[in-house]
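One protein chain omitted, others in place.
For chain A:
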Amino acid sequence: MSEPLLQLTGVHTHIGQYHILQGVDLVVPRGELTVLLGRNGAGKTTALRTIMGLWHASRGALLFDGEDITRAATADIACAGIAYVPENMGIFSDLTVRENLVLAARAGVPDTARLEWIFGFFPALKKFWNQAAGTLSGGQKQMLAIARAIVEPRKLLLVDEPTKGLAPAIIQSLIAAFRELKAMETTILLVEQNFNFVRSLGDTVAVMDDGRIVHGGPMVDLAEDRELQQTLLGLSLDAHQ
């Protein structure tokens, strides 16, 4: 395993009176795609939001690239090199595709070569460049959300359930994009419930339940062990194929 880029140690997060994360220990190795699996309500989204500083850990420590970001502000965490694609995609509906990407490019104007590279995966974004993002289809919005996260090189991408509600054809283009990002050694922490989507993408996997990490290791081990899948995820692979 590569050296860790992100490390969560004993992280607890409270939202109001609710104790959501109950001591999460998670390592995201540099240059790898780590998948965070778990049923609804296990705490996966809370983990991502805590990393991003949108909710602060009440206990524990978060280290990113050697820096302590436990109490850091969201904007500082983003500037440190973490891009976030939330579950609801978080695109700005009233802004055009171009304006969404201009905002994401902190350097000012998006790099043309990088844009062309992104258009290679998501040609719809080029076609609807000056169209309000709110008029895009769900799949195109997800493409825009991911494009916004990669419009400039980032050290770490946090992506929350990108396949949720999408048609299979669009999921295939997302797989191609993630493979390309992996080939460029981009570090990714991907939250998913669609095991078939991530089984061939992930290098490492962590499974959450009740606010804790209950399993961690190479994806290949989980992908090849149906009994383990049944135990951890409660799924029959046959039913998913």
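By definition in this document, a residue touches a chain if its C-beta (ideal position, glycine included) is under 8 Å from a C-beta of that chain, and two chains touch if they have at least 3 such contacts; residues count from 1.
Everything below uses one rule, namely that contacts and distances are computed from a predicted model.
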According to UniProt, what is the chain that's been left out of this complex called? Choose from "DNA helicase", "Cytochrome c oxidase subunit 1", "Glutamyl-tRNA(Gln) amidotransferase subunit A" or "Branched-chain amino acid ABC transporter permease".
"Branched-chain amino acid ABC transporter permease"
Of the residues A:N88, A:Q172 or A:Q230, I need the one that contacts the missing chain.
A:N88
Check the options A:M52, A:I118 or A:M219 and report the residue that touches the missing chain.
A:M52
Contacts from chain A to the absent chain lie at residues 40, 52, 54, 73-75, 78-79, 84, 86, 88, 90, 92-95, 99, 102-104, 106, 108, 124, 127-128, 131-132, 134-140, 148, 164-167, 169-170
